[in-house]
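A single protein chain has been removed from this complex, and every other one stays in its place.
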Amino acid sequence: MTAAMAGFPRRVPSFALIGRFSERPLAVVGAILALGVVAIALAAPFIAPRDPASTDFGALLLPPLSEGHPLGTDDLGRDVISRVIWGAQASMQAGVFSTLLAVLVAVPIGLVSGYYRGAPDLIAMRLTDTMLAFPYLIVAVGLAVVLGPSLTNATIAIGLVQIPKLLRVTRGEVLALREETFVAGAVADGATDAFIIFRHILPNVVNTLLVQSTIIVPYAIIAESSLSFLGLGVQPPTPSWGVMLTTAQPYMDRAPWLALVPGLAISIASLSFNLFGDGLRDALDPRLRR
Amino acid sequence: MSEPVLAVSGLRKHFVLTAGLFAAVGTVRAVEDVSFEIRSGETLGLVGESGSGKTTVGRCVTRLIDPTAGRITLNGADITRLSRSRLREMRRHMHVVFQDPYSSLDPRMSIGDIVAGPLRHHGIASGGELRRRVDAMLEAVGMRAGIRDRFPHQLSGGQRQRVAIARALILEPNLLVADEPLSALDASVQASIINLLLDLQARMGFACLYITHDLSAAKVLCDRIAVMYLGRIVEVAANEQLFAAPRHPYTQALLSAVLTPDPSAQQARRRIVLEGDIPSPVEPPSGCVFHTRCPVAIARCAVDEPALVDHLGDGHVAACHLIGPRGEAPDILAGAQP
Partner (left out) sequence: MSRFLLRRSGIALITLLLASVLVFVGARALPGDPAIALSGEGFDPAANAAIRQKYGLDDPLPVQYGRWLILVVQGELGRSTRSGLPVAAIVRDRIPLTLELAGLAMLLAIAIGLPAGVLAAARRGGRVDLLANAVALSGLSVPHFWLGLMLILLFASSLRLLPASGFTPFTEDPLDNLRRMILPAFVLGTGIAAVLMRQVRSTMIETLGADYVRTARAKGLSERDVIVGHALRNSLISVVTLVGLELGALISGSVITESIFLVPGFGRLIIDAVVSRDYPVIQAVALISAAAYIVLNLGVDVMYSLLNPKIRVTRASA
């Protein structure tokens, strides 16, 4: 039985999603690369040729393509390629957990705020405005000062900063959805508020949440590397791309690859998620044909 | 005579327009002093243009929105200000079929789940019994039981509307509110849905409030018809009576716009074209709200709002100063363009 739809569909149905996505080569490239980064992060212990923390004072600042060190070594003789591979873990950790934090806080509040409106909504919006006033760096600094600098605290700071926007987006979707006729139908069915929120509204918000999450991840990758670069995130000797850039700074003249490699890693990782997210957004937009 | 299933008295609904957070800039008087009753097995048509308030009446009656004033009773119980939990229990006895079949079904739910909704929410049945009843209902609306596992986007408009009807009637409610169920459907499909509704009503005996702007559909489906203009009921009559002898000038104008199948009869008819647009419900005209467009309005019409009067005591009521003491309708063709 085929559908005869009048005009544009309001939402792209799930079954069409994969098809539309695969029609965009850039998006597919992004998805594959992103998956690759995740895979590298997960498999780091198995694929890194050497221990990223082991120093070798006899092999300082070796250039790339040296024997035994495809990407050279740093100022303490540590193998660059191993550190790059292990560094993916910090980035992915920051990316995934900050997004998770933001979603777990913002979505429930957005659902309640958007569905019930009234006083809780007003309070939530004022709090959101206040949170928006603090750039992520200030929040990260604050956390670093009070709790001490670490990857965990940096991740929390990044997640916290994402909450206001995610909350706004969720609330906006909920506001629109609660006016839909099928919600009225559910009310007429005798459904409880909880049922309507969880079984009718939430599943229809998931698409947007997915897109927003893919925007957060590249942001988190860059944020984590920035914070680690400044000494507020991952603490040495744990490898992180940001930390590698800090150690590379004094040696820019002599060993430019030390700064080039981790930077490229950050850029590629965030680019892949950006492409993936863009592709996802386009595929979910019913107004775009193909 | 038994109690009416639905009794509405003095229903009023005003929407306050706000700019920003607190500033009130106007009130939309969507529904003003509407009263009617519907008995078991009877269909009352609520007819009017867009902006007449008919959809709002439907939403108030089912408490999908809250009335500003008035009284609504369902099966004798006052549901006007019922708490949400008590109201939910009452929803077993009433349901709605909406206008747009494309948005009234949750795109993420299967047909089976959609139709099973009322059964689940009221804890009536589960498991095998639930499936049985869902299948029976799907067949009652003319669809195969196998459609249970499909999703709305796989169905056509007419099929979706059948599903909506199945969902609405699965608990055999006493009241069905149908809000323009045919408007979004192709003409060929409309006929089959009309037949379905008639058939099901004959079998189940529910009372029906049929909201529409389409008089020809109302003619087929309704036992009585109420005509609305700018939030007020201007005329109520039994089906044949309304079409044979309309009293209110607005009703007469509406009827003149309905095409008759016979071309020569159609040529012979004089059409009444109303001047101007329907006024804004934020600032309704004084006196009789129709007087600004009425071809036969007199001075009194701008000052006194006419009440609904049952001229001959037979249930045919109309609100117009120009109706004679024995129900003689004003001849609006006298003031109309040829």
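Just so it is clear, A and B label the chains in written order, and each chain counts residues from 1 on its own.
Rule of thumb we're sticking to: contacts are C-beta pairs under 8 Å (C-beta built on N, C-alpha and C of every residue); 3 or more make two chains touch, one makes a residue touch a chain.
The shown structure was predicted, so the numbers you read here are calculated from the model rather than taken from an experiment.
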Per the touch definition above, residue among A:S66, A:T208, A:Q235 or A:S267 touching the missing chain: A:S267
Among A:L137, A:L175 or A:L210, residue touching the chain not depicted: A:L137
Residue among A:S22, A:S54 or A:Q249 that touches the chain left out of view: A:Q249
Where the unshown chain meets chain A, residue by residue: 126-127, 129-130, 132-138, 141-142, 144-146, 218, 222, 225-226, 229-232, 245, 248-249, 252-253, 256, 259-260, 262-263, 266-267, 270-271, 274-275, 278
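Here, only the chains that are shown with their structure count from here on.
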Where chain A and chain B are represented by their mean Cα positions, the distance between them in whole Å: 50
Chain A contact footprint on chain B (complex, rising order): 62, 64, 88-89, 91-92, 94-96, 98-100, 102-109, 117-118, 121-122, 150-151, 153-157, 159, 164, 167-168, 184
For the chain A and chain B complex, residues of the former touching the latter: 1-6, 9-11, 13, 180-182, 184-192, 195, 199-200, 203-204
